[in-house]
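All protein chains but one are shown at their positions in the complex.
We call the chains A and B, going by the order they appear; numbering starts again at 1 in every chain.
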Amino acid sequence: MNDLLQIRGLCTEFRTEDGLVRAVDGVSWQVNPGRTLGIVGESGCGKSVSALSVMGLIPKPSGEIVGGQVWFKGQDLLKLTERQIREIRGNEIAMIFQEPMTSLNPVFTVGNQIVEAIKLHQKLRTRDAWDLAVESLQRVGVPSAAERVYAYPHQLSGGMRQRVMIAMALSCHPAVLIADEPTTALDVTIQAQILELLRRLQAGERMALVLITHDLAVIAQIAHTVAVMYASRIVEYTSVEALFDQPLHPYTQGLFRSLPRLGQKKRRLDAIGGTVPNPLAFPSGCKFHPRCPLGCDDKRCQSVEPNLRLIRPGHVLACFKAAGYEDSPPCDIPTQAPTEVSNG
Amino acid sequence: MVSYIIRRLLYAIPTILGVLLITFILFNLIPGDPSYDIAGKSASAETIAEIRRELGFDKPRFLDTEALSQGRIAAAFDSQFFNHFRNTLTLNFPRSLTSHEPIWDEIKSRAPASLTLAAPMFIGLIATSIAIALVVAFARGSWVDTILVFICVVGMSIPMLSYILFGQHYLAYELGWFPILGYESGMQAFKYIALPCLLGIASGLGSYVRFYRTVMLDEMRSDYVRTAFAKGLSSPRVLFKHVLKNAMIPIITTLVLSIPFLFLGSLLLERFFSIPGMGSYFLDAFNSRDFPVINAMVFTTSLLYVLGQLVTDICYALVDPRISLR
Partner (left out) sequence: MTEAALTSDIAVGKGRSLWADAWRRLLSRKLVVASLIVIAVFVMVALGVYAGLIARDWSEPVGPRYQRPSLEHGFGTDFLGRSVWRKTLYGAKISLTVAFLASLISICIGLPLGAIAGYFKGWIDELIVWLFTTVNSIPYIILILAFAFVLQGKTLFGYPLRGISVVYLVIGLTSWVGLCRLIRGEVLKHRDRDYVMAARAYGCSRSRIILGHVIPNVAHLVIINFSLRFVSFIHAEVILSFLGLGVKGEPSWGVMIDDARQELYRGCWWQLAAATLAIGLLCLALNIVGDALRDALDPKLRQGLE
C-alpha cells in the first residue's frame, strides 16, 4: 500500500423505514499527492456517501459501513477509534461540501470557525490562530481578509462562503482534500474561479484532491483520473484522457452525449432515457440495463451483474457489451495508468 | 435599538386595543347590567342606583347622542365603551366588588408573591429542559433516548392537578419535607415556594424536553454540524458550542409560549399552597363573581404577554446575527 489514500470494496448501508438501502456497494479508488481523482455520476448514485464514509461521518444509528477498508498512510481508518479518527479528520483529510449557504454555522463569525479548526489540531495561541486564519483567507483570495474574519456567513456571497470553507479546510494543510460538489450551487463564473483556486492550491501544496461532481465539464478541467459511478457502484474508472478519448461504458457515453456541444442546442442530463433506479429496488443484473441502449434485451445483462475488469492498461470497466471484456482480468483499480506513470 | 423597540411597541397597539374590545364585549355587552345580581334580590332602588353609578352602568353604552346633539363633545364620549377603554388603559380599574379595595393596588401588592413563585419555576423549567434535551439529543437513537422520550410523553399525559395533589400530600404532608401550605415574604418565601416550584417544573418537563429535543435534533441534521464534525471536533464540542447556540434561537422565540403555562401553574399552585399571588386573586374573584377584577386580570395578563413578546423579540435579535435591530 504505497498509495496515500486508497479505499477498497467499501460498502455502506442505510436502514430506512422502507428497508435497507445500500448506498455504496464495493467501491474502490485511490488518490496520491498532487493528483486529482474525479468522481462523477448522477445524483443519488452514492458519491457523497462514499466520501462521508472515508471521513467517518456517516450518520450513526441509521447508516453503517458494512465492508471494505480505507487505507490512509498505511493504516485502515475504519479500524481506528473515534478519538484517533478525529485527529485525522480536518487535519490530514479535510472535506468541503456542496452547500456553502448552509455549511457554515450562521451564528459564529467565519474567523471563529476557522480558528476553531486551527486550534483543534495545532498548538497555537489564540492570537496566532487568528493571524493564521486571516492568512488562510488571503490565500484563498478573500479580499480584505483582515476585516472579513469578523463577518458572519450571511454577510458573504455564496462564492465567498465557499472560499471560506476552502480556507477552513486547508488551514491545517491536509494531505487529502475531498470536495463534494464544491461548485454545484454557484454561478458559472464563480464556479470557474473556485475550480481554478482549487487547482492552484492543490499544485502548490502537492495535496491529493478528490473532486465529486455530476458535471463532466468540471472533470475535464481539473481531474487526472475519473471514476464513473452508477447506482452505488463504479462502472468505469480510468485516466481523464482515456475517458474523454473513448468512453466505453454506455452510461458514460450517455453522459457525454448529454453534454452541450458547440453549435448544438443544449440538452440536459436526462438525454439518457429513464430515471435513476430506486436504491430500495435496484434492477437485477447490470443496474443500468433498463436504460441501456445496448443491453436492455440481453439475458445476461438482465440477470448477472458485471464486475470491474481491466479492459486495457489503466482502464477498468464493468460492461458485458464492451469488446474484450470477457478476456480481461478482474480488477477494481486501474493499474499502469499511463498518465500516472509519466507525470508521477 | 431604541427605534426597534419603539417599532415593536407600535405593533402591540392593535393587540392591546383588541383585548380591550374583547373585554368590553365579555363584561359589558354580553352580561348587561349586573347591578341586580350584585345587590341581591331584596336590594332597594338606591343601592342599585349606587352600584350602577359605581360601575358606570348608568352611562349610555357607546355614545351619549343627547350630549352630542347639544354639541358637548367631551361629554358625548362619557359612555361605557369609552370609559372602559380609558380606565383600563390607564390601569384605573374600579374597586373590587367583594373587598372594595382598588384593584390595581391589590394587583401590585400580590405581584411579588406570584413572581417569587413564577420566576424560579420558569427559569428552572427552561434550564432543566435544555439540559435534559441536550443529553437526549446526544444519545439520539439509543435506548436512553427512547426511554427518556417515553417518560416525557407519559409525564405530559398526566394532568398537573395530579402532580400537585401527589406532591402536596406525600412530599409535604406525609414525609414532611416541605411546609404543606402558606407563604411569607422575604427570604422565608423560598421555604414555601420550593415544593410548588418543583411540582410546576415536574409537570411541565415532559413537553418541554420533548420539544427542545426536536429542536436540537433538527439542528443536528444541519449542514454546519457536518462541517463541524469534518473539522474533527468531538461530539460534546459540536453539541455544546454549535448546536446549542443555534438551538437557542427557536428556544428563545418560543419562550413567550410558556407564559400561559406559567399562568396556569401559578393559578393552581397558588390556590393549593395558599400563596397570596395574582392567581389566587383571580380564582377568588372568579368564585365570588367579581367581574371588575376578572376584567382587570385579563387585561394585565395580556399586557404581560405582549411585553414578554417584546422581550423575546429583543433577545432573538441579540442571539441571531442575521436579525438586525434596525
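Definition applied: contacts are C-beta pairs under 8 Å (C-beta built on N, C-alpha and C of every residue); 3 or more make two chains touch, one makes a residue touch a chain.
All values reported here derive from a predicted model rather than from experimental measurement.
Checked against the hidden chain, the listed residues B:L63, B:L91, B:L198 or B:L283 yield one contact partner: B:L283.
For subunit B, the list of residues touching the undisplayed chain reads 14-15, 18-19, 21-23, 26-27, 30-31, 153-154, 156-162, 165-166, 169, 173, 221, 259-260, 263-264, 267-268, 282-283, 286-287, 289, 291, 294, 297-298, 301-302, 305-306, 309.
We take it that only the chains that are shown with their structure count from here on.
Subunit A meets subunit B in the complex at residues 55, 57, 60-62, 86-91, 94-95, 97, 99, 102-108, 116-117, 120-121, 152, 154, 165, 168-169.
Interface of subunit B with subunit A (complex): residues 140-142, 222-224, 226-234, 241-242, 245-246, 249, 319-322.
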